[in-house]
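Of the protein chains in this complex, all but one are displayed in their positions.
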Amino acid sequence: MIVILKETGDAKKISDFLDELKNQGFETHVSKGSAKTIVGIIGDVTKLDTDRIVANGIVEEVKRVSEPFKRAGRKFKPDDTLINVKGVKIGEGSFTVIAGPCSVESEEQMEFVARSVKQSGAALLRGGAFKPRTSPYAFQGLQKEGIRLLVNAGKKAGLPVVTELTSLVHLDLFGDVDVIQVGARNMQNFEMLKELGHIDKPILLKRGMSATLEEFLMSAEYILSGGNDNVILCERGIRTVETMTRNTLDISAVPLVKELSHLPIVIDPSHAAGRTDLVLPLAKAALAAGADGLMIEVHNDPAHALCDGKQSLTPDQFLSVCQKLKSRVAFEEKVWSLK
Amino acid sequence: MIVILKETGDAKKISDFLDELKNQGFETHVSKGSAKTIVGIIGDVTKLDTDRIVANGIVEEVKRVSEPFKRAGRKFKPDDTLINVKGVKIGEGSFTVIAGPCSVESEEQMEFVARSVKQSGAALLRGGAFKPRTSPYAFQGLQKEGIRLLVNAGKKAGLPVVTELTSLVHLDLFGDVDVIQVGARNMQNFEMLKELGHIDKPILLKRGMSATLEEFLMSAEYILSGGNDNVILCERGIRTVETMTRNTLDISAVPLVKELSHLPIVIDPSHAAGRTDLVLPLAKAALAAGADGLMIEVHNDPAHALCDGKQSLTPDQFLSVCQKLKSRVAFEEKVWSLK
Amino acid sequence: MIVILKETGDAKKISDFLDELKNQGFETHVSKGSAKTIVGIIGDVTKLDTDRIVANGIVEEVKRVSEPFKRAGRKFKPDDTLINVKGVKIGEGSFTVIAGPCSVESEEQMEFVARSVKQSGAALLRGGAFKPRTSPYAFQGLQKEGIRLLVNAGKKAGLPVVTELTSLVHLDLFGDVDVIQVGARNMQNFEMLKELGHIDKPILLKRGMSATLEEFLMSAEYILSGGNDNVILCERGIRTVETMTRNTLDISAVPLVKELSHLPIVIDPSHAAGRTDLVLPLAKAALAAGADGLMIEVHNDPAHALCDGKQSLTPDQFLSVCQKLKSRVAFEEKVWSLK
Partner (left out) sequence: MIVILKETGDAKKISDFLDELKNQGFETHVSKGSAKTIVGIIGDVTKLDTDRIVANGIVEEVKRVSEPFKRAGRKFKPDDTLINVKGVKIGEGSFTVIAGPCSVESEEQMEFVARSVKQSGAALLRGGAFKPRTSPYAFQGLQKEGIRLLVNAGKKAGLPVVTELTSLVHLDLFGDVDVIQVGARNMQNFEMLKELGHIDKPILLKRGMSATLEEFLMSAEYILSGGNDNVILCERGIRTVETMTRNTLDISAVPLVKELSHLPIVIDPSHAAGRTDLVLPLAKAALAAGADGLMIEVHNDPAHALCDGKQSLTPDQFLSVCQKLKSRVAFEEKVWSLK
């Protein structure tokens, strides 16, 4: 960690500052320039709070030299993390497709979609029971009943299920859910992340709408530091000035995560683009860039979907996407993930 | 609401679509252009879900003509909302300053800061007990004990208190808190907003880091539609490409909120700028633009603050800021709010 | 085009407004809702100025229903544009790699790089002679001499050349340049675009740092409407909140441009990422998403490059990238473009 001191700092305050650091067990190197004085802090600074140093009146700026995350980092664990969800592999050479409707609407819908996406090649079933909606007047999800319908449809079709937790108060309802999703709006709901760190289920963590990759990995760190090693990262687009797409898919996140972390990363082209015509090209790009899988919205009748119909594929469209992706997965020498 | 149909839509599907709307009680007007067909939907469309319409295969785009919020809007309630917190007024010609440390650290600290900010002119005391921190290794707040210290310090100094709720599971601890703050990261924690709609305490709702004003007002709508009319909006900067400030204060939010809504709005120059030197000029700008108050971080010893010291004023600096603002508040023909 | 009128508009003003439109040859359809009145304007509205309509005091908002571009659009010209640069094909099933250093530095450098990128598979040689630099104290390019060195190196190696024009006053120096590049900072230098519309050379137009795709295509429209049909679009990343990459590559731009326009689009992974380790994965993603080619920075000695060395590949690294891409180009059933 590098600390740049203000030009105005007096000698006494500087030596107090250095003493404080020494007392905490750090070594310090001081370089006096013509204008500024620079202090290098040496030791395990992962847990040294940048904010507290920068608050010191003599400090102008603090710069971390090493990454602020630890357990999420590749230095901590060089080998790729492989996550096993009831036999379905995510990471380490598998390519895993998660599919299903934005929201669970009925038993028939879920059973039909589950059967159909499984036949096309999906390895996990998704479906929202608790829906975070911008408007209080929009459909909020079937909630408890939605989870029941999702779990049952998954069981019938032989697919593990993923669904979003929007509040810790609902956690008890998630006992039969295989993978708990943390949505973009909750990426920095730290109390939720802490709690999920103590749970024995894989967590699918979506990147926040304007979160940096460093913040994204720090949110994963919350879960990992609690003891839960099974985190699947999901890039779903960030907010930019572009308006033709709902969000802007940050495709660079894929190779960057692969370099910095051992965790698997999947791409959600449905939310990133917000339009069905881009799902296939973005899915191809994600695979080529090294992603471990996809999360795709599929609805039996998008024209009457209770949410996000504009970005949902029909089962036929989803079949076509999977068919086109399979030869590409083989080309990448990856294995299409199925139970 | 205007619906633009795709050029490819066949006559049968269009008439089905129009019938569906009529069955829901809406009137429709159809304009056939050379290239596109446009449908105007007339009636109370506040609760018509844009997403569901856009999902229809024949629809290209949907455009709301009226605002998506209702209870938060000035049309619903033309007069300014005045919030009364144990005798402290927020809104309607009052100018209210909320001050205190980023995080509650000790009894001495809180009592000293409370006494000192009250003398300078603060009308409410703030202090974080549950701290949302990017890193799991950073100080997370004194939690339950923090609330106790805050409430006690407020009582001794005669100041109502504001503190942030980071999870509904802690809500029981907030019985003696006067105003509950929803932080920027929880602006779209809809489960929390719904619950706070049923509570009999004013809510200070901070704008999310990359939330639009419409989304901000829709989050307020969640609380209002639950039955709690006492929402104070707080603009605290949004993320942009600028790096010299922590966030970019969106000063236009002040007059826009005043135009669109009856709710009071305060500005948090400490978080917006992330640096003490900008607190005074941003506070002046906020007041001139029509804000109802400020939320300012004040710490007894910023150099040793456990969080956000870089943006915390010392009590002396805060006194100076208040002194400079008081004559301006008089110039604006507002009343400096004190119990 | 749809025009939403303010609730306050009086009948006389509305009828004047409608008369004005009729006099300009447009048909109008009026829908009166409970709150708002909506006017549909029918006819060729491409050249109707949105700004002028929105300025009318009775108008609340104007919404284009059709695209604002014409000649750049696929409706105007359904078939892909194929650009031929001295025998090198760009577009329509070819995959074309443009390579070379950020800036031309010397005869030896250019000849070595030209020979080496040609051997690896580049079809065009790039090199900056006029360099737009943030600081006036940074290297500004060899200018006239740079163009001479680039053109000569291209001739010796048998590669057409691309270089950036930073001001119309230098245009006379570009006689022997094969493709003129308009940089991101000049994407909305409309005087330059107009002039390049009258020139008989292909233009490589880079997307501006915070330009929307619609603005990008409108800038292409400037060139096309002047009579120059040979425009190559280049996506090179946009500014977002992410800091690990220099810009954020907007991979969705590739399929969107393919859908909306007939113009070819290439990707510049070097500027998008600003770091060499991402060049290969982003190149793979671009190809998979449907891009017509790449623009890659290659420098003989990046460690001593006069600009952008951090993002420049060595000739060996470039060879390796090309080798890895060639089998993918074949998989996509595209043809690796070489003269």
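To keep things simple, chains are lettered A, B and C as they appear, and every chain counts its residues starting from 1.
In this text, a residue touches a chain if its C-beta (ideal position, glycine included) is under 8 Å from a C-beta of that chain, and two chains touch if they have at least 3 such contacts.
The structure presented is a predicted model; accordingly, all values stated were derived computationally and were not measured.
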Option from B:199, B:285 or B:338 whose C-beta touches the chain left out: B:285
Options B:108, B:242 or B:316, residue touching the unrepresented chain: B:242
Positions on chain C contacted by the hidden chain, ascending: 46-47, 49, 51-52, 54-58, 68, 130, 132-140, 166-170, 185-186, 188-194, 209-210, 215, 218, 221-222, 225-226, 239, 302-310, 312
Touching residues on chain A - with respect to the absent chain: 2, 4, 29, 31-36, 38, 40, 42-43, 61, 63, 65-66, 210, 239-241
On chain B, residues whose C-beta touches the chain left out of the figure: 210-214, 238, 240-245, 248-252, 254-256, 259, 272-273, 277-278, 281-282, 284-290, 328, 331
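Methods note: only the chains that are shown with their structure count from here on.
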Distance between chain centroids, defined by C-alpha means - chain A, chain C (Å): 32
Rounded Å distance between chain B and chain C, as computed from the means of their C-alpha atoms: 40
Touching two or more other chains - residues of chain B: 210, 239
